[in-house]
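Here is the structure we will look at.
Only a single protein chain was left out; the remaining protein chains are all shown in position.
Here is chain A:
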Amino acid sequence: MSNELLKIKNLKTSFRIDDEYYAAVDDVTLTLNKNEILGIVGESGSGKSALAFSIMRLHTRAKIEGEISLNNQNIVKMPKSKLNKIRGDEMAMIFQDPLTALNPLMPIGRQIEENLFLHNKKLGQQGRKKRTIELLNLVGIPRPERVYEQFPHELSGGMRQRVIIAIAIANDPELLIADEPTTALDVTIQAQILDLIQELKQKIHAGIILITHDLGVVAEMADRVAVMYAGQIVEIAPVDKLFANPLHPYTRSLLNSVPTEGQDRLHVIQGVVPTLKNLPRTGCRFAERIPWVDASHHEENPDLHEVEPGHFVRCTCYKHFYFPDNKEEQENGVS
């Protein structure tokens, strides 16, 4: 138990749209251990960022219910002043778009130093500068003394993402949330940034939540994976188990939509994640995207339950599920 860093229980994050609340994160329960990378995958709009922002409490207008505890401190109920002590110190975040996440009018050095200043008052001005240069070095920025004085627009996207990572790790956070840290970058730069995160994990021993919609990234980096669909976690398992034995139809469709060698068929499920307002609020949220499964097989309100140690799935009738073009599955799977 002492290994547990973050614990989320029945988290529900709702936004107000036209005088009504709609949950973008619904009944999410998960834990993250120290020194562990939890991958979160899901299509665009499935609520990954909404979950990450809830943990950091960065939503300005959202209703958050449930429990989020970091080192046994409940973040949901925490007063702002206490929260500000934790943010940037115990927990930190790397953002999706490095081009907009830095203040355009502040030199790079000052943006990193701000984080040091806020949480480490003992460090004087000299100490802050020294540590900043050290951090710039650590994240692999060449000529850090020069970059220290530069402004964001003078750096490339990849360099800016490194700066954002430097800000995030400035105070050796215990929890690091990376929200699609490479989506906005070129492929070659993506690999470098991921390597950097991997490397940092070893150095700062943080628990990392890595949000992505790239299953390849998850396979390579994560220890465990959570699959999100329409605000819910539909399956969560150690990475090898999930890839070897995906259970939820959505996970399987995701895995199958990644082309691999020797596979001639792609199982792509039609449709997209419904928008918040149009989300089905009763019954299984995924049901409407697999219309070929008989209605009697769908579950009313599936719960996340453990099918194997560490392997949870929010679907009880997955055994009935099959892809329509897969004969074998159809023959064996359907009752």
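Rule of thumb we're sticking to: a contact is a pair of C-beta atoms (placed from the backbone, for glycine too) under 8 Å apart; a residue touches a chain by one contact, two chains touch by 3 or more; residues count from 1.
Just so we're on the same page, contacts and distances are computed from a predicted model.
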Undisplayed chain, where the name is taken from the UniProt record, one of "Methylglutamate dehydrogenase subunit D", "Transketolase", "Sarcosine oxidase subunit delta" or "Glutathione transport system permease protein GsiC": "Glutathione transport system permease protein GsiC"
Candidate in contact with the missing chain, chosen from A:Asn3, A:Gln73, A:Thr100 or A:Asn245: A:Thr100
From A:Ser69, A:Asn115 or A:Thr132, residue that would touch the chain that is not displayed: A:Asn115
Options A:Arg16, A:Lys130 or A:His153, residue touching the unrepresented chain: A:His153
Absent-chain contact - pick from A:Lys48, A:Arg87, A:Lys129 or A:Arg289: A:Arg87
Touch residues of chain A, complete complex, unshown partner: 56, 58, 80-81, 83-89, 92-93, 95, 97, 100-106, 111, 114-115, 118-119, 151, 153-154, 164, 167-168
